[in-house]
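Beneath this line is the structure, given in structure tokens, with notes to follow.
Take a look at chain A:
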Amino acid sequence: MSWALALMQTALFVAGAPLLAGWIKRVKCRLQNRRAPPVTQPYRDLVRLFRKELLLPEESSWLFRAAPYVIFGAMVLAAAVVPLVALRLPTAEIADVIVLVGFFALARFFQALAGMDIGTAFGGMGASREMTIASLAEPALLMAVFTLAMSAGTTDLSVAIERILGSGLVIRPSFVFAFFGLLLVAIAETGRIPVDNPATHLELTMIHEAMVLEYSGRHLALIEWASQIKFMIYAVLITNIFLPWGIAMGFGAGALALGAAAVTVKLAALAALLAVSETLLAKMRLFSVPQFLGFAYLLCLLGMLSHVILEVGG
Partner candidate 1 sequence: MIALYLTLALPFAGALLLGLIGHRRVADRVSMAVSGATFAASAAVAVRVLRAGPLLSGGRMFYIDAFNVYLLVLTAFVGLTTAIFSRPYMAHEVRAGRVNARRMRLYHSMYQGFLFTMLLALSTNNLGILWIAMEGATLSTVLLVSLYRTPESVEAAWKYFILCGVGLAQALFGTVLLYFAAARVLPRDEALLWTALHAAAPALDPAVVALAFVFLLIGYGTKVGLVPLHNWLPDAHSEGPTPVSAILLGLLLNVALYAVVRMKMLVDPALGTPLAGHLMMGFGMLSFLVAVLFLHRQRDIKRLYSYSSIEHMGLMTFAFGVGGPLATFGALLHMTVHSLTKSSIFITAGHASHIAGTQRIERIRGLIRTQPAIGWGLLLGTAAIAGFPPFGVFTSEFLILIATMKAWPWLTPLLLLGLGIAFAGLFRHLHPMVYGERPAGQGPVAANMLPVVVQLALVLWLGLAIPGFLAHWFDQATHLISGVALSGSGL
Partner candidate 2 sequence: MTGLRGLDLTQQLILLLAALVLFTSFVMLAQSRLVGLVRVFAWQGVLLAVTTGLVAHVSGHAHLYISALLTLFLKGLLIPWILHRLVIRLGLERKREADANRTLVQLGGASLVIFSYYVALPAVQLSTLFTRNTIAVSLAVVLLGLLLMIVRRKAVSQVVGFMSMENGLFFAAVVATYGMPMVVELGIAFDVLVAAILFGVVFLQIRASIDSLDVDRLNRLNESEP
Partner candidate 3 sequence: MSLSLAEWAVLGALASGLLGLAADRYPVPVKFVCFTLLGLSGLGAVLGGGDALLHAVTAVQTLPLGLPWLHWHLRVDPLSGFFLVVIGIVTVAVSLYGPGYVREYEHGRQSTAALYLFTGLFVAAMQLVVIADDAFAFLVAWELMSLSSYFLVAYQHQHAANRRAAFLYLLMAEVGALAILLAFGVLAAFGGGFSFEAMRGAALTPVWASVAFALALFGFGMKAGLAPLHIWLPQAHPAAPSHISALMSGVMLKVAIYGLIRFVFDLLGGPRWDWGLVLLLAGSASALLGVLYALMQHDLKRLLAYHSVENVGIICMGLGLAMIFAGTGHPRLAVLGLVAALYHTLNHALFKGLLFLGAGAVLQRSHEGDLERMGGLIRRMPVTALFFLIGCISISALPPFNGFVSEWLTFQAALQAPALHSGVLRALIPVTAAVLALTGALAAACFVKVYGVAFLGRARSRHVRHAREVDLGMRAGQGLLAALCLVFGVLPTFTVQALEPIAHQLLGRGLPSASVQGWLWLTPVSPQTASYAAPLVLAGMFLFGGVMFALLNARRRTRAVRRTVPWTCGFGPLDARMQYTSTAFTHPIRRIFRPVWEVHEEVEETRDPAQPLRLTGLRYQLHIEDRSWRTLYEPLGRWVTAAARRVGKIQTGSVRTYLAYSLFTLLVLLWLVT
């Protein structure tokens, strides 16, 4: 029963990811007074890519072909771990939040290798930048996670959310800091403006795109999908950790429906917020990204310290 539910939730997660992406595009277009594509546009893109013929660069090795599947697998696994609609699902116990970060790292690792496999300048450039940014973002992310883990006394996501729920509505300064920190990290990690522009194909500015430049057909589809899932994971993390209300504690139909509804609303709101910010901000230079992430790191550190000093005392 519970396993079935877990799989269903995972499926929902994976299926819903493109929708979220489409929704953001739509909101953005609206904000920028452009004609918006339908929300389902990402699905169409994916299907088209799956249909398209696969082209491989001449120098690429088996690793280039294996990478998309590894990346996709890692992302789906990560999605399976994150509580979307309900808590206490068995999949949540497979891995805690640190392992989740590990999954992201694994996917990134293969992405970067694939980028370097083709032997062009762009691949190396993208890989170099991606790894640089990640190596700054990951500790910040973990700091935020640690704040959560220490105040909840666990690194297990569903248990943590449950305890936060249980403690009722208390305003924790640490969470405020951690929230904003996590937000900034999420932006950097998912390659959104102002760190990276997923829409650009101007060689010198691209980071994520530079690595996948040579991918085509089903490989490209998998990678795109994986990155949409990744984005959704971050979104769900932020919403469900910091405003967990509405998530289903039991497996009753009503509770689940409520949970689904709640998470949908929260995600939509968050996405809208993101769209606004992306409309207002411009992409920053690569070498001002460290300051950006440094700020995120600082926020997370403050969150940690304020937790230690203000909330535990001693």
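The set was built so that all candidates are chains of the complex that A comes from, given by their letters.
Just so we're on the same page, a residue touches a chain if its C-beta (ideal position, glycine included) is under 8 Å from a C-beta of that chain, and two chains touch if they have at least 3 such contacts; residues count from 1.
On a predicted model such as this, the values are computed, not experimentally measured, just so you know.
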* Asked: Given the candidates 1, 2 or 3, which is the one that touches chain A in this complex?
  -> 3
* Once bound in the complex, which stretches of chain A touch candidate 3? -> 50, 53-63, 69-70, 72-74, 76-77, 80, 93-96, 98-99, 102-103, 105-106, 108-109, 112-113, 115-125, 127-129, 131-132, 134-139, 142-143, 146, 149-150, 153-156, 159, 203, 213-214, 218, 222, 286-287, 290, 297, 301, 304-305, 308-309, 312-314
